[in-house]
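Notes follow once the structure below has been shown.
For this view, one protein chain was removed and the others were kept in their places.
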Amino acid sequence: MEPAEILSHAGGGAISLAWLMIVLPLAGAAILLIGGRATNKWGHLLGVLMSVGAFVVAALVFLQLIGLDPAQRRQSVNLYEFIPGVANIGLLIDPLSISFCLLITFVGSLIHVYSIGYMSHDPDRRRFFAYLNLFVAAMLLLVLADNYVALFIGWEGVGLASYLLIGFWQYKPSAAVAAKKAFVVNRVGDFGLLVAMFLIFAQFGTLSYAEVFPNAAQASQGVQTAIGLLLLLGACGKSAQLPLQSWLLDAMEGPTPVSALIHAATMVTAGVYLVVRSGAAFFPEGSTAGLVVTIVGVATLLAGAIIGTAKDDIKKGLAGSTMSQIGYMMLAAGIGPAGYAFAIAHLITHGFFKADLFLGAGSVMHAMNDEVDMRRYGGLRKLLPITFVTFFIGYLAIIGFPLLSGYFTKDGIIESVMHHNAILGWLAVLGAGITGFYMTRMVVMTFFGPKRWDEKAHPHESPAVMTWPLIILSVFSVGLGAYLILSNRLLVFLAPAVGQPAELPVFHPFSVPGLTTLALVAVGAGIAIAKYGRSEVPVVQPRGSFLTVFARRDLYGDALNEALFMRPGQWLTRLAVFFDNRGIDGVVNGLAAGVGGSSGRLRKIQTGYVRSYALSIFVGAAVLAGAWFVVGTL
Amino acid sequence: MTTHYLVLSALLFAIGGIGVLVRRNAIVVFMCVELMLNACNLAFVTFARQNGNVDGQVIAFFVMIVAAAEVVIGLAIIVTIFRTRRSASVDDASLLKY
Amino acid sequence: MITAPTIEYFALAPLLIIFGAAVIGVLVEAFAPRYLRRAVHVPLTLLSLVGAFALVILQTVRGVPTTPAAMGSVAVDGPTLFIWGTILVLSFVSILLINDEEQFVPSAAAVPGSAEEEKAITEGAAHTEVYPLALFAIGGMLLFPASNDLLIMFVALEVMSLPLYLLCGLARRRRLLSQEASVKYFLLGAFSSAFFLYGTALLYGFAGTVDLVGISRALATAGGTETLLLVGTAMLGVGLLFKIGAAPFQAWKPDVYQGAPTPITALMASGTLVAAFGAVLRVFWVALGNDSWNWQPIMWGVAALTMVVGSILAITQTDIKRMLAYSSIAHAGFLLVGVMAVGEKGQNALALSGLLFYLVTYGITTVGAFAVVTLVRDPGGEAWHLSRWAGLGKRSPKLAGLFAFFLLAFAGIPLTSGFFGKYAVFRSAVALGEGWLTGLVVLAVVASAAAAFFYVRVIVLMFFSDPSADGPTVVTPSWATSTVVGFSAFATVALGVFPQPVLDLAEKAAKSLFVQ
Partner (left out) sequence: MTAIPWLSILMGVSVLGALGVSFLKNDKLAKQATLGVSLLVLVLAVVMTVGFSPNGDRFQYAETYDWIPSFGVHYAVAVDGVALVLILLSAVLVPIVVLASWHDAEQGKRSVRTYFALLLVLEAMMIGVFAATDVFLFYVFFEAMLIPMYFMIGSYGGAQRSYAAVKFLLYSLFGGLLMLVAVIALYNVADKNSFLFPDLIGAVTDPTTQKWLFLGFFVAFAIKAPLWPVHTWLPDAAAQAPAGAAVLLVGVLDKVGTYGMLRFCLELFPDAAKWATPVVIALSVIGIVYGAIVAIGQTDIKRLIAYTSISHFGFITMGVFAMTTTAASGATLYMVNHGFSTGVLFLVAGFLIYRRGSQFIADYGGVQKVAPLLAGAFLIAGLSGLSLPGLSTFVSEFMVLLGTFERYAVPAIIGTTGVILAAIYILWMYQRTMNGPTAESVAEMKDLNGRERWVVAPLIALIVVLGFFPKPLLDVINPAVKESLVNVKVTDPAPVVAVKEGQ
C-alpha cells in the first residue's frame, strides 16, 4: 500500500496549534539565554516546564490524529512563507512525525527532570537547560517539517545543540575538540543532504514533501539513486553510521543526560527518520539506494558491537552499542515498507531502554564522582539498588531477553531482513550475539564481583529526581515492544505515512532465526560472565590481543580519518597559505618592487652632466629624423 | 648650385652640435651653439636664394639679433658660475642629477 | 613699392601691454631709487597682467577675430585667447609668489658665501629686476602660442626663455644648485633652439615660406615625402618637445625645476608648459595638419616614452621639487595623447577643448603645490628633502591637507580638477576610435596608476608617519602666498565638482579651431 496523500490542514483542533510544540521549548531556550544569570534560580524548572508543555501538545495532536480516518492522517500545516519561490515553513502532522514527537518530548521531559539532579552542582545549569530546550525545539522542527528546507533547519539546529552540549564543559580541551569534531563530521553529512536538496529542486522545482514524493517516480532511475545516496550520506553523518561514525564515541565528553537524550534516544536516530521519511520516494523496495542503506546498516551494527566489546569506559561502551542498534534500524529501513515499522519500533523502544541505560550509567558516575572506567567499579548492586534494577531491566531489554521490548523489535527486524536477504539477516543475528556479550560484560563489571574502586569514593544512591525517570523508563523498556509489535499496532498506525508491505508480517516466537538469536545472545552472555564474572578483572587495562586493541581503537576509524583527511588537509592548508603569501601576493609585491627597482636604476641615466643631456637631445633628434624618414617614405 | 652651401651649413651645424657634445669649457660649448645658429643663417640665406624671395635673408638678421641677446645672457650666466666655482668646465656643474 | 603693413593693435593689445610694462620696469630699475623700486614694480606688474587679462576678456566678448593679425604672423584666435587668459592668470598667481624677497638672491654677482654677499644681505639688497624679467618671459609666453609663422615663434621662444635662464639662477638658498640649473637650462635651451631654427630653415627651404599656413599649403601640393620636410619637421619637433619636456628631451626639467627659485619653477611649470603646448598644437595642427599620419606614430612613441619615464623616475625621488618636475614630465606625456587625437573638425575641437581644459587644471594645481613648497622651511631654506616632510600632517594639518589635495588632483582622483582634465583628454583620444590611440590611453592610465604611487607616498609621509623632533617649520604665509594657495585650492575643488563653466569656455574657444 502506498503512503496516503498529504492534505493541507483545514484548521481547527490541536493540529493547528502543533507549532506550539516547537515554540514552547524555543521560547524556553531564548528566555534562559537572554535572561542570563537573572534566571539562574528557576531556569531549570522553566526548562522542564517547556519540555513537558511540548509533550502535552504532542499528546493532544496525537489524540486528534488517531481520531481521524487513516486516509486523513497526513496533514500539513503551512506556517509562513520562508524563501519565496523556494520553500515555506510548514509542519507535516502524520503518524510518523507524531510518533517521534511523542518519543522526543516524553523521553526529553524525563531527561530534563533527571538533569535537575544530575547538574545540581554545576554553576551553569541554567545554560544547560537552555541548550536542552533548544535541542528539543530543533529536533521537533526536524521531524515535523513538511519540506526538506525546514527539516534541514532542524537538522542543523540539533547539530548546534549537540555541539554546544558536547562542549558544555568547554574548559576541558577534550570536550572542546570532541564538540568541534562532531560538528564538522556532521557537516560532511550535511554536504550530502544539501546537494540532495539541490538535485531535488533542480528536478522537481520544489522541496516540499507533498510535491516531491508523489512525483519522485517520474525522475530518472539514476537521479533517484543519486538523491537516495546523497540523503544517506546525510543520514550517516547524523546517525553515526559508517563511514561517518567516528564522532559519536568522542561525543561522550558531554554530560551524561546529553548522551542519553541526544546521542542515544533521539538525535542520532534522525538519520533513520530521514531514510524512512523519504523511503517511499527515494529508497523504494529493491532499489540500489536501499541496498546501500542495508549494507551500511549491517556494517555499522557489527562495527558498533565490536567496539562495544572492548571499551572500559561505560559511556563509550554504550555509545558503541548505540551505533550498533541504529545500525539495526538502518538495516530495517533499507529494505522498504516491510522494515519501516520495525525500524521505527526499535527506534522507539531503543529510545527508552538506551536512555534508561545511559541515565543509569549517569547515576553510577554520579555515585562514583564521575569515574567512568568500569574497571574501577564492581559490586555496586548493593549500594545502588534502584539504579541496578533499572539498569538491569534496560540490559535485558537491549539484549532482547524474551518478552522485553528489545526482544520484539530486534527480532522483528531480523525476521523481516531474513525474508529480504538472508546474508544480511544472519549478520544481524551475529550482531545480536555480540550485543549479548558486551552488555553482559558491562553489567557484570559494574554491578557484580568485588569492589574495585579506591577508598575516596563513597557510592550512594541518587536522589529521587534522578531515580524516578529511571524507573519510568525501565517500565516502558519492559512493555513497549510487545505493545507496538503484537498485532502490528505500530505498522498499521504508520501505514498512512510510510506505506505497508503487501502481506502483514505475523509474529511467531519460535522461528529459526529467533531461536538462533537467543542462543547466540546466551552464548555471548555466558562468555562475558565466564571472562569477567568468574575471574578477577584487572584494574589497569591489559594490553589485550590484537583484536581487543582493534576494537578499543574504534576499528582504527580515527587513525584512518587522520591519515586520509587530517594530515593531508594540514599539508594542503600550509601549502595554500604559503602559496598565497609567496605566490600570489609575491607576484603583486614583486611587481611593485620591480617598478621601484627599475626607477632606481633608470634615474641613473640622469647623470647631471649637461653634455650627456645634450647628447640625449642630439641622439633623440637623429632618431626622430630617422623615424620621420621611415614613416614618411613608407 | 646652392647645394654646396646647404651641405656646408649642414656640416657647420653638425660640427657645432658635436662641439657641444665634446667640449667641456662652457664658453666653447656656447660658441658651438652660436656656430649652429650661424649654420642656420647660412641655410636661410641659401634657401632665400633658391626660393627667390628675401624672407630668408631677413630672418638671418633676426637670428643674429637673437643670437646677440643670447650671448649677453649666456656670458652673464657663465661668468657668474665661473666666479663661484673658479672653473668654466660644464662637467663640474653636476650637483643636480638622478 | 612697399605698402605699409597693417597691425591690428587691438588684437595685439595684451602683448603690447605686457611688453610695455616690462620696458617700463626696466626704466624703473634704471631711474627709481632702490627703496622705491619694489613698491613700484609689484603694482605695475600685477596691474599690467590684470589689464592684459581684461583685454583678453574684452576681445572674447567682442568676438574672436577670424584672420591672423599683423600680416598673418600673429594669430589671435579662440585658442590663443583662451591660452592667453590661462597664462595671464597663472602668471598673476606666480608673480604673487615671486613677490617674496626671501626667495631671491640679494646680489647675484656676489660669490656664494663671500663677504660681499653678507654685505648685500645686511644691506637688504634685492634684485628687483625679477619683475621686468618675469614680464618679458610672460610676454614671450603669450607670443609663443600665438605666433603664426616660425620666425615669430622662434623670437617668442627666445623672448620667453632668455629671462627664465636668468631667473633660474637667482635662488637665495642653495645658490650653487641654482646657478647650475641656470647654466644647464641656458646651454640646453640654446642648443635646442638651434635645432628649432635649423628645422625652420629646412621648412623654409621646403615651402619657401615660414608661414604656418603657407607650409600646410605647400604640404597639400607637394605631399609629405620631401627630405627637407621630414628632417625639418623632426628638427622643429626637437625644439618644441624640448620645451614641453617630452622624453628624450626631458633631461633638463628635473635639474632646472629643482635648482630654480620655487616661484620661478611655478611660473615655468605652469605658464611655460601652457605656452609650449599652445605652440606645439599650432605647429603640428596648422602647419603639419595635412601630414598627421606621418607624425602621429612618432608622437605616439614620444608620448609613451614620456609618460613612462616621468612616472617611473618620479617614484624614487627624494627632493620634492624634483619629484614634481618628473610629475610634470608625466603630465606632458598625458597631454601629448590629446595632441594626437586629430581627425575631422569636430574631433579636433573635442581634443583641443580637452587639452585646453587639462592645461588650466594642471597649471593651477601646480602653482598651488609649489606655493605650499615655499612655505615648508628649514633653517637653511625650504625643506626640500621628502623625509623632512614626515608627520607634517600632525604639525600643520591644514597645509598638509591642502598639499595632499593637490597631490590627489595630480593623481587624477575624482572630485578634483585633475580627474576631469585627464578625462577630457583621454575621452577625446578614445573618441577618435583608433585602436592604436586607445591602446595609448590604456598605457596612460596604467602609467598614472604607477604615478599615483609617488603622490600617495608623500601623503603617507605627511600623515601616516610620525614627525621628527626637529621637523621643518611652516612659516605663516604672506597674504600673497596664502592667496595663491587659497585660489589654487578653490579652483581645484571647483573644477573638480563643477567643471562645466570652464569646459564651456574651452569648447567655445576650441570650436573655431586655429585660424588658417
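Per-chain numbering from 1; labels A, B and C assigned in written order.
We adopt the following convention: a contact is a pair of C-beta atoms (placed from the backbone, for glycine too) under 8 Å apart; a residue touches a chain by one contact, two chains touch by 3 or more.
Keep in mind that what you see is a predicted model, and the values were worked out from it rather than measured.
Trainee: Need the list of shown chains touched by the one chain that isn't shown.
Mentor: The chain that is not shown is in contact with A, C.
Trainee: Which candidate, C:Val26, C:Leu305, C:Ala452 or C:Ala494, sits in contact with the chain we can't see?
Mentor: C:Ala452
Trainee: Pick out which of A:Ala38, A:Leu572, A:Ala593 or A:Ala622 touches the chain that's been left out of the picture.
Mentor: A:Leu572
Trainee: Footprint of the hidden chain on subunit C, which residues?
Mentor: So the residues of subunit C touching the unseen chain are 353, 393-394, 397, 408, 411, 413-415, 419-420, 423-424, 426-427, 430-431, 433, 438, 441-442, 445-446, 448-449, 452-453, 456-457, 459-460, 463-465, 499-500, 503-504, 507.
Trainee: Over the whole complex, note the residues of subunit A touching the chain we left out.
Mentor: 5, 33, 80-86, 89, 149, 152-153, 155-157, 160, 163, 167, 170-173, 175-177, 179-180, 183-184, 187-188, 190-191, 194-195, 197-199, 201-206, 210-212, 214-215, 218-219, 223, 572-574, 576-577, 580, 584-585, 588, 592
Note that only the chains that are shown with their structure count from here on.
Trainee: Looking only at which chains touch which, which shape fits best: line, ring, star, complete or other?
Mentor: If you draw each chain as a dot and join those that touch, every dot ends up joined to every other.
Trainee: Using Cα averages as centroids, what's the distance between subunit B and subunit C in whole Å?
Mentor: Taking the mean C-alpha position of each chain, the two centres sit 25 Å apart.
Trainee: Report the inter-centroid distance (CA atoms only) between subunit A and subunit B in whole Å.
Mentor: 97
Trainee: Give me the residues of subunit C that touch two or more other chains.
Mentor: As it turns out, subunit C has residues touching two or more other chains at 183-184, 187, 191, 254-255.
Trainee: Can you list the residues of subunit B that touch 2 or more other chains?
Mentor: If we look for residues of subunit B contacting two or more partner chains, we find 17, 20, 29, 90, 93-97.
Trainee: Taking the touch rule as given, give the residues of subunit A at its contact with subunit C in the complex, in rising order.
Mentor: 592, 595-596, 598-600, 602-603, 606, 608, 610, 612-614, 616-617, 619-621, 623-625, 627-629, 631-633
Trainee: Show me the residue ranges of subunit C that touch subunit A in the complex, using the header's touch definition.
Mentor: Those residues of subunit C that touch subunit A are 183-184, 187-188, 191-192, 195, 224-225, 227, 229-231, 233-235, 237-238, 242, 248-249, 251-252, 254-255, 294-295, 297-298, 301-302, 309, 312-317, 450, 453.
Trainee: Subunit C touches which residues of subunit B in the complex?
Mentor: Listed in rising order, the residues are 6, 9, 13, 16-17, 20, 26, 29-30, 33, 36-37, 39-40, 43-44, 46-48, 50-51, 53, 55-56, 59, 62-63, 66, 69-70, 73-74, 76-78, 80-81, 83-85, 90, 93-97.
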